[in-house]
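Excluded from the complex is one protein chain; the other protein chains are retained at their positions.
Chain naming follows the written order as A, B and C, and within any one chain the residues start at number 1.
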Amino acid sequence: MAVTAMYDYNWPSRSAAEFYGDAQLVHVWWKGNPFFVSAATFPFPKEMPFGALVGLCKEFFAADPDFDPASMDTARWAVDKEPLTPDMEASLVANGVGHKSLVQFEI
Amino acid sequence: MTVSPEKPARKLSMKQRYSALTHDLDWAPTYVQEEEIFPFTTFEGIKVHDWSKWEDPFRLTVEAYNKYQAEKDRRLYAVLDGFAQSQGQVGLTDARYMNAMKIFLQGIPVHEYNAHRNFSYLARYANGPGARFAALCQSMDELRHAQTEIHTLSHYNKYFDGMHHWHHWTDRVWYLSVPKSFFEDAMTAGPFEWLIAIGFSFEYLLTNLLFVPFMSGASFNGDLPTMTFGFSAQSDESRHMTLGLEAIKFMCEQDEDNVPIVQDWLDKWFWRGYRLIALVAGMMDYMHPKRVMSWKEAFELYFEEQMLNGLFKDLEYYGIKPPRHVQWAIDEKEILSHQVYWVLYQFSHAAAFSTTIPNAEDQAWLEANYPETWPVFKEVAWDKAQRVMDAGGRYFNPGLPQLCTVCQIPMGFTEPGNPLVQCQRQSVYEGERYDFCSDGCQWIFDREPTKYRQAWLPVHQIFQGNCGGPGGLPAVAEWYKLGPNDGAEYLGSNDQKNWLAWHGQTPKEA
Amino acid sequence: MQIELRTQVIEPERKTFTNLVDRFGDRPASRYEEGSIDIQSVANFHYRPLWSADHEIYDADYTAFKLEDPYSFTDPRQLYYAPYVQSRAAMNEAFVKTIDYVEKKDLLQKLPAGWDALVGEVLVPLRHWEAGAELVSVEGSRWAYGTTIDQCCVFAAFDRIGNAQNLSRVGIVYGEGHDGALAAAKQRWLEAPEMQGLRRLIEEVLAGTTGQDYAAKLLTVDLTDRLIYGLMYNLLDEAALTGGAGAYSLVAQHFSSWFGDQRRWIDQLVKTWFADPTYGESNKAAFDAVLATRWAQIVEAVSDLAAAVDARIDAGASASVAASAAAVAADLAALGLTVPGGN
Partner (left out) sequence: MSAPTASRPVGVDLQENEENRALVEAIEADNDDLTIRHMPGIIRLTKNGRLVINQASVEQRLGRPWETHEFQMAIITYFGEFVEWDDDQIVIAWQH
């Protein structure tokens, strides 16, 4: 829907992909564990392998005293709510992760 | 001229006199077109046929306004002076109470001030003299509120951290973008939308929740100055509520075609305002050491009973329905404050207030007031946070949160009926994804995507290097100008140390 | 049980807010400073206005008059809300005492014929000038950059609607408690030839026929006020005393003392604009532009008013306005400004 304004109101996004160069924002969400009150946003390189994201997650979510890093190896993944069996060697982009995508896992 | 020996009684009634002193000052221009003088009141599509139908039941004149406002301020400043002279801060329930007032100072006066500026816009550009004068009085009031709030908290600033740089923080720090984006959203709208946004939805529907139980709570916690300014501000607020109510009725009565536009604005601004005052829910239930009533009870009393059962029955007459997404708000009343405080707790290392785990007394109160939701929340959140604490740590979230594009609160609100799973909504507009915490925020974005995609989202800006460059959190904190004592954990904080010293205690005794 | 007297002095952590320490040094700040400096948002605005394609919510570009540091201007009266309403409550109380006295003694009914006509046909219609000036003032309250300027504007707006109401009360008393005199006065504002110059001026200013610069508009009104107030509330105040119209003087004194207060902040603002290290010269040029477009119109409009005064009483109004205009022009020239028509 167009904004009703006194002129053609078409201001651009201030979070657009172009502002992040070779990186893109990615939201990582541990679904079902509200100890992390919300998903976390990261500026990940587009070409970063998915496996590197998993590696970072193992460190990041260790803030939860009950977290077992090994459990991530069997996590169920989804990107933008579509289930995904990630190719750990392939890049985020190749795994369908775009700018401001929601990468979620359940363990 | 003949002079009668006995003066007759005043010949003009209060209403006629008010009309002579306000409405009658106006005239229809003939040297220029009316729309040249009032250029902003047509583009929104609101049709007004007769501005003289705008009613102001208060019928204040400048003389009466100055007289009563001067008296209110005399009383208020006497309380402030007395409190400062007697070192009243020593008599608060606890220093951690001050954290609520830190958020208040950082997040409220600047927006009272914004309201002042935009009511000046209405006072200038509304076509009708009645509406303009009511707006001018409100502009003055809002300036008053900004200043009395600053002056009230000025004394506390001398003795507590987390207040001294509020004006710098308010334009920059992440959680303060929540109120900032709310008011800037309203200020960038046209004059009629502003009236529905702030005049009606915020002032009439929602500010009671901010001011009444919260200020009563201040009194309960020994904060007499805050109670006094709060109630004093509220006495102006009743005029503002009246303006808001008049605004919605006026628009609906002027033309049937206005009703759907007003309904859309009401739907938008109810949700926008409700999300904003979620912060108050967290402050009331978790940051006040002693509580008058829970958020849930306040919501039932001041929103469900007064507004849904009272006001909206009245507005049915015009074809106005209760706000879209109101049921979502009702469903959230059991859980809202837990989620908000949990956000504040885990990100207070990057904030100008401190937080701490609710103590045994707090927990008993939470259990009694939220018997359904507190035990669930306690288990997944606070028990774990306590274990981290017991092991010598302090749980802070190691990252930056995903923010809702519209309300800008970290996306910690959960799906209705499922307190363990956060609500995730996404829209794609012109190829770009946007995230939302709720159906309400998503609906608002989808109506006006080219407005909300401009949002200066703090997390996104940090990653663009616009908040102190690429140096990570330390660089951001420096750019925020946060001092070492302004945030993080309350226990062991400078505030707590001072508090204990004032009371002749050491941390161990506490 | 022992009661220990607390003798310890609690040392404050700081004297005031950090922005004020940064600006003024480590000293306690006044309530004026805490409530007026740096209150307005300045950074990271979220959305663009729906009603303007080329401005931010707060934007120094709403006017050509600029300050490198907006807070280099402070109100010489140091008025924030509480002292403002307190001082105005006192002023209103004094006015009410006057008007009640005037009413009780039927003083407006006892005016000499010329003064009687002057009050009904020239003075009371000026309530509409005040109402228009109120709108110009409150426009500044929205568009000014910085709280200290905005605050002076909103107080001026409130003062002026108050002036309009006070003139209306004069009209009600003049009309012996009815609003008939107000209706007649409004008719004069709309139709009497001597009022049309002022009405055209204020309508054009509000419409922005020579631009939407709020500060230029304020200055236009102020220049006009200097002549109107000089005539109606200074010259005629004196003339009333010698002309047997004491009631006029009783009323006029309130307006002239208000105007003295009003001019203090405007003079200070102009002084600050002109002294600005970066914008001083461009501010002067902007003032010159106001004079070039409006000065002749202002003098003519108030001269028409003076002629109407001269038609009713013998107080030398036209000559006085001409002298006032010359004096104002000389003041402006002394500031380095160019006044059209010679100084």
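Everything that follows uses one rule, which is that a contact is a pair of C-beta atoms (placed from the backbone, for glycine too) under 8 Å apart; a residue touches a chain by one contact, two chains touch by 3 or more.
Given the structure is predicted, the values throughout are model-derived calculations rather than measurements.
Contacts of the undisplayed chain with the visible chains, over the whole complex, involve B. Touch with the chain omitted from the figure is made, among B:Gly45, B:Gly82, B:Pro260 or B:Gly310, by B:Gly310.
Here one chain is not drawn; of B:Thr42, B:Ser219 or B:Asn494, the residue touching it is B:Ser219.
Per the touch definition above, the residue from B:Phe38, B:Phe231 or B:Phe463 contacting the chain not shown is B:Phe231. Contact with the undisplayed chain is limited, among B:Pro57, B:Gly91, B:Pro371 or B:Gly504, to B:Pro57.
Between the chain not shown and the residues B:Met14, B:Ala78, B:Leu420 or B:Ala501, the one that touches is B:Met14.
On the side of subunit B, touch with the chain left out of the figure occurs at residues 13-15, 57-60, 64, 68, 71-72, 208, 211-213, 215-217, 219-220, 227, 231, 234-235, 237-239, 241-242, 245, 292-293, 305-307, 309-311, 313-317.
The rule is simple: only the chains that are shown with their structure count from here on.
Each of A-B and A-C has its own count of C-beta contacts, and the greater count is at A-B. Between the CA-based centres of subunit A and subunit B the separation comes to 32 Å, rounded to the whole angstrom. Averaged Cα coordinates give subunit A a centre that lies 58 Å from the centre of subunit C.
Shown for subunit B are the residues in touch with two or more other chains, namely 40, 43, 190, 451, 454-456, 461. Looking at subunit A, residues 3-6, 9, 11 sit in touch with two or more other chains.
Remark: subunit B residues 40, 43-45, 190, 339, 342-343, 346, 380-381, 384, 387-388, 391, 395-403, 410-412, 414, 419-422, 424, 426, 432-435, 446-451, 453-457, 459-461, 463-464 touch subunit A in the complex. The touching residues of subunit C, counted against subunit B in their complex, run 4, 8, 10, 12-19, 31, 34-36, 38-51, 57-58, 80-82, 85-86, 88-89, 92-93, 95-96, 103-104, 106, 109-110, 127-128, 130-131, 134-135, 138-139, 141-142, 147, 150-151, 153-154, 157-158, 161-162, 164-165, 168-169, 172, 176-179, 182, 186, 189-190, 199-200, 203-204, 206-209.
The touching residues of subunit A, counted against subunit C in their complex, run 3-7, 9, 11.
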